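With one protein chain held back, the other chains of the complex are shown just where they sit.
Note that the chains are named A, B and C in the order they appear, and that numbering of residues resets to 1 at the start of each chain.
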């Protein structure tokens, strides 16, 4: 751990960001740019959810920044009436890190896609997570490259037939939640584009978390991967598949809680609630990294089960707070005397 | 999964690589290049171990290739009398992937450092692991950048004072085994430079595994991070700390097995063997990804406990086998008739 | 020049026509254009095409950014460009009209689908009034056709829903235009039946709509004139239509076959290069492996690894991807392995204009790496030429063991033209010889991986698996011959110069000067996709009785041996480029010739007319 224990983790994710008492509306967060996603794209729903959610934080709008990479989803910042940068492919977490380090008074959000974050940008993502930079990372996972017109992505199922894989793709996909947990993430959540309430709830927890918060959002791309998440949207199927997490609560799901999550070895399995004893039902504990990992594995690629909500939330010093603390400490310890720096220890003088 | 099920996973890691009956010695694997690591560097020990181990595989030497990145450890290929490429920083897995795809008759090894593999090369590493390319990746982890003279690395402990972090580093380190597991690795092992037997055993299992095998090797850098693993080398300390894994065996350790690994929640803890019932002692199962993850977390940065051996070994089609199978299938299905390809479907003819 | 036919319609003979189909991205304009192209090709015209997509995947319907268009130029002689401006504009909605009308010359033919000109649609694109109803289109020959209504009417009997029926209106337009230009129609009907083989009712609907369009022209009297463009006298042989990206992919496949090497493409999708991957991924039966990597760096890394293993390693990308690949290109320079790096250039800098064309990566290709890191550069000059350029790039890569940069661009990539399909037997033999024996010249019996071929300066290609030739290569400077790491100052200097000499020594054909009269005093020098417009401009200038010579460079590094000589023979050298003067810079530096740049960086190809004016001015400005 860092040498300086400032008790910083106790701060909220938004500490230091100026607030306003002026009432805000979703509309205030809409920019004047025409939204240019395809009709029916899941990105619209997420955009609306974010625009509706932000006013509840009561922040000064000018202190919010959205940084994105490249991809359909990465056009997000243009539509937000906040500050924003639509950067280059995969690099948004790196750019946002510099910004977050330089500016404790900003709420910095990263918007990225499954290709942007997990393909070209995979390294920046995992390093940002381990450093625990105070960024909220929204990963729009449509399991396809949208902007480049439909190649398979690192989250596409193996065997996927796309423009670039007419005989089927060969790669075993990433499970973004597992990957993030393996990369020491302090906060990982998941939501589904169509579930405004669930999404908003995860966004709120992410915003409140001090440190990197990765939120995977299942997002439909009606053009190149239509219906990828349909089974999670048809009511009866959804009930059998979606496992929403509430910290401290037993993990049950289904229309009337008829399914429960119980242990199996070091992992988990789903059982009819009626067939297990109440004490066997796993109680969610977002501070337990092992449970989080097991829940991530329960969420299989084929969506037989999809865990949503906050998998993990842990307190750890953030990189940016610590970096600023080091600077402040140094300033307190030693005056910034440029002349004496330039002179150093060994000088000599030439006189006329 | 890929559409073609060739039952390939049943193949050994070296299937397809030509063997020889000529007896081989360690010496045969030494190149004529002078070894140029610092005196006492752990890299020597690993080099010797690899050179001593390879003859036992009975492969044709010319069918072995070592590909490395940049770093002290990455000079490894120069010292091997095999084919080799000392490439550029962080990119060895990518280059080796192309080679492995093109050449099923080669045994391809990647040599890399904690900076090379986990800092600049992190993305290639995790993608190689998820793809399960048939590569053996030796990650020399000295928890420091050796070649550039001593900056902290992604595996250095937080708070580390180095040339680039006079006030202590701020990053929470990666746990390479956890990271690999989060990235869908099919084989992950760990060994300690000084433990020739343990190292050789992991190397053997890695070689036999068909798919990506990541082997983390704790390696001492006497110049810039001396003694980083000393506690694992002093006999009495080592006994209390090193937890060697044997698949199918209860996990106990200590001079006379006086410590045992038992469950705690979804994770693990160490207990005196005498205080737990035999049935509570966890039996290692390299096919259980949850157990592997728990074991990786038991191995803390401070080396209180260090699990060694093979954490995980799972059968999954390899990317390179599948890619070749697709090509072979296509060849079988359709003749390679260039003229007809060039003509396509719509032609017209201009006559004199 | 004109005759009457049965229907009473006058038939005018033309030598060339440019048609532009424009509509919403959902209107199927690309398909319509493609089909007309095929009809023209089947008829024996020469032709060239230029599609123009919106940047968005699906921009909102009916908006200006959502307009998609397809321009084709067909003629009774060999033409060079898709045409500067349309003679005929087909506008399927107000947005298409607004976005394209500026390009239609006075007197041009405008065919409008009136059904879309609702108040709402007009306001959406900022029309205050309805241009079909005021006199703003007075300068054109306007044909107002209710295409949707007519199509729906024609399909009533099919029982197809209104919405589905309306979808076929692009085929109505195609039918009408086919009638106007006396095109053969069988091909299109066959095509539609094949394309929708699984949905016969859709196939039938499209055929019906197509015929309805034809009949509309034939039966109504709105069209007083039809046009004939006779077949072109083209070189004898079998032709097909081909886009640049397809030709490039075929060139790579052919190179694999002619070299006997498996092809490994390591790549990452990016506009406008992705289609090279898409195309190659279909041809695994030619021993082609395509690897969609995690990023550009991994893509080129895999290609280089495959080359090291004895395959033909290829990577494809666009400008921003080249930037990322530059470190690995440097490694390929140092390890002296064959590698083809395809850059389908697009508008820059940074993300720039991803769907637009530009030639602004030449200097990046030359110099975009640390240290002295020379690479040969090859550029195709038209869509079909991508095939030959790819073979040539592979020839250089294999012969000289070097990465080669192949600079295509967005205009070539998506544009198409007829291609005289070569005989497979006539394709160059690209077979290579791998090293199999120790080669040391000191009697040591060792293998020296950097002992060079005296003629090509290439080093041996000794692939893993070859007994006795075990060796190690890498990015550190190597000792001459032995290839061992060397920090020796004099060796480094020598190796830097050897690598440079190797690239400078690449055999490339002399440039041919297109100077029919032999009396030109002005030379225009171009490279890449500007071949068409420059060539067309030169023809026009000559038609005006002025003289201009044209040299078009396929090889940008090294330059052809005779180039300096050629340049010195002219009083003025003018270099049109879709950048700020990159080739001009190289020519000036190399030959100290006062090459004058004419630059345009609009994401669009040059127009022949524009260059004609530029050249005319220069020629007329010469001292007497």
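Observations on the structure shown:
FYI, a residue touches a chain if its C-beta (ideal position, glycine included) is under 8 Å from a C-beta of that chain, and two chains touch if they have at least 3 such contacts.
Remember, it's a predicted structure, so these values are computed and weren't measured experimentally.
Although one chain is omitted from the display, it touches the following shown chains in the full assembly: A, B, C. Within the full complex, the residue among A:38, A:65, A:118 or A:282 touching the omitted chain is A:65.
When the whole complex is considered, the residue among B:167, B:180, B:199 or B:262 that touches the unshown chain is B:167.
Among B:146, B:189 or B:211, only B:146 touches the chain that is left out of the view. The hidden chain makes contact, of the residues C:112, C:331 or C:608, with C:331.
The missing chain, though absent from the display, is touched by one residue of B:14, B:45 or B:120; that residue is B:120. Residues of chain B that touch the chain left out of the display are 34-39, 70, 72, 88-90, 119-120, 122, 145-149, 151-152, 154, 163-167, 169, 223-224.
The chain not displayed touches chain A at residues 18, 31, 33, 60-65, 67, 70, 77-78, 80-88, 91, 94-103, 105-106, 123-124, 127, 323-324, 326-327, 329-331, 333-336, 338-339, 341-344, 346-352. Not every partner is drawn; the one left out touches chain C at residues 55, 65, 318-320, 322-324, 326-327, 330-331, 333-335, 345, 347-356, 358, 360-361, 363-364, 366-373, 474-477, 487, 489-490, 492-493, 496-497, 499-500, 579-580, 585-586, 588-590, 592, 594, 600-604.
In this section, only the chains that are shown with their structure count from here on.
Look at where the CA atoms of chain A average out and do the same for chain C: the two points lie 40 Å apart. Chain A and chain B have CA centres that are 29 Å apart.
Note on chain placement: the centre of chain B and the centre of chain C lie 44 Å apart, centres being C-alpha means. Contact of a single residue of chain B with at least two other chains is seen at positions 123, 127, 323, 326, 329-330. Listed for chain C are residues 284, 294-295, each touching two or more other chains.
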